[in-house]
Every structure is written in structure tokens, then in C-alpha cells.
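Omission of a single protein chain aside, the complex is shown with its protein chains in their original locations.
Now for chain A:
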Amino acid sequence: MTTQTRAAEEGMGARLYWAAADCWTIVLRGLTHYVRQPSNLAWQLGFPIVSVLLFGYVFGSAMSVPGGGDYREFLMPGMFGMTMAMGFMNTAYVVVYDSARGVTDRFRSMPMSPSAVVTGRGVGDLIGASLDLVVLGLTALAVGWRSSGGVLDTLAAFGLLLLLRFALIWIGVLLGLLVPNEEAAGSLFAVALPFSMISSAFVAPSLMPDWLGAVARWNPVSSTVTASRELFGNPAAVGDTWVEQHALLMSVAWPIVITAVFLPLAVRRYQRLSR
């Protein structure tokens, strides 16, 4: 049996085949987690759903949208963006979990495709994020949110949200390889919360103090949220700064830049495990 396997594993074509097959096995592993632990999804979504209720109903009446428009309409794309932005913590958590328990070492000692650990993580996380968006979208519809954009625009908006999540996977992998244990990964929340909140997700940057507004405007989360608001046809409270005027461009550019910087860093860190 093994001689057959060995012969079949030589060559470029076979390598690509196994890279894809191994990636899929890792993706299936992630999906099995959702099946075996549906409560995980509940935890993952609990925060944005509670935020919808808090911001939409508790603070909502005190919130105003510059340029007019319904606050809950304004809020929902922000909620989608926040969930995508905080998703890197899930990535980091699983990476830490695997290395702390020796699962990463087991993978590395096996004849599997080395890239599959990372690509499988990426594809799995995107599937998970799509699930998040489906559940959040339904919640949003339930509280009265609507997309007045066309089907393509609406899909493009969700595509931009997933693009942000994709870029942040590499930050998640890198952080997961850098932090020592799961507790430390949990404390990343202290970074993730301001990262997602100091943006246009909940409040228009023009309502913040000048310096904070500038930070919020240049936050990649803001570009994605503003661009998706425009595509959904929701009130977007777009200011007149360059970065707000070019939200669509920036919502593509930011993820490309983030990926270009952090993907190589994450790969290098992974390779350094063998130092």
C-alpha cells in the first residue's frame, strides 16, 4: 500500500492534488466543529447580536446619522463589518489551540502538504464568516434592515465584507503563532474591540473628536463598512475627506495591503517553527 502511495505522490500534479485534498480535509475539520459544537456559533454571534439590540434599541434613539437616515439602517452594515473585523480572534484562537496541544507539530511531522494547514484554515474561516453573515443578515432583516441596492450590489457588499475577513486571517494566523497560549489569545479582545469600534461601524467619524475621527476614517473597517453601506443603499454619512470619498477603492485596497504585509509574515513565522 505505501509503495503505491509513494509513487503517486511524486510530481507537481500530484503535489497540487494533495495540497487541495489536504486543504479540504482541514476545512471539513472546521465544519465538523460547527456540527459538534453549535454553541460555538452562538458565542461567536452572541456579541454582534447583543450589540444590535444595545445600539439599535438602547442607545439607538440617542444616535444620529449625519446627513440623515435611520440609525438602524446605518448600524447593520457596521455590525457586519465589526463581526468580520473581530473574526481574526477566532483564527488566532484556533492556531494557538493547535500549537499549544501539539496538533500543529503532529501535522508538521506528517507527509501532508505543508501549505494545507494554512490554506485549510483560510478557506474554513471564510466559510465560517459566510455563516456568520447569513445569521446576522437574517437578524438584521428581522429588525427591519433592508438592502435597497440591486442583487449584484448587495452581493458585492457581502463580498467586500468577506474580503476584509480574508485579509485579517493572516493577522490572526500571525498572532496565533506569536501568543503563547489560549488565555493570551483571549486577551486579544482588548485589541479587537477598539479596532472594530473606532471606525464608522457605530458612529460617523465626523461626530468624534478630530484626532479620533482621523483614526476612525483611516481604519480599514471604516472603508469596508462605508463601501457596503453605499452598495446596500443604506445611509452612509460619508464625510468629505479623501478616504471617505473613496471608500469603495479603499475597501479593496486595504485588504490587499494587509494581505501583502501579513501573509508573508505569517508564512515566515510558521517556517520559523523549525528553527
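Here, a contact is a pair of C-beta atoms (placed from the backbone, for glycine too) under 8 Å apart; a residue touches a chain by one contact, two chains touch by 3 or more; residues count from 1.
Following the convention adopted for this analysis, contacts and distances are computed from a predicted model.
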item	value
Candidate names "Sugar ABC transporter permease", "ATP-binding cassette domain-containing protein", "NADH-quinone oxidoreductase subunit C" or "Circularly permuted type 2 ATP-grasp protein"; UniProt protein name, chain not shown	"ATP-binding cassette domain-containing protein"
Hidden-chain contact residue, picked from the options A:32, A:187 or A:245	A:32
Contact with the hidden chain (one of A:52, A:65, A:96 or A:112)	A:112
Interface residues of chain A (partner: the chain not displayed)	1-2, 5-6, 9, 18, 21-22, 25-26, 28-29, 32-33, 36-37, 100-103, 105-112, 116, 273-275
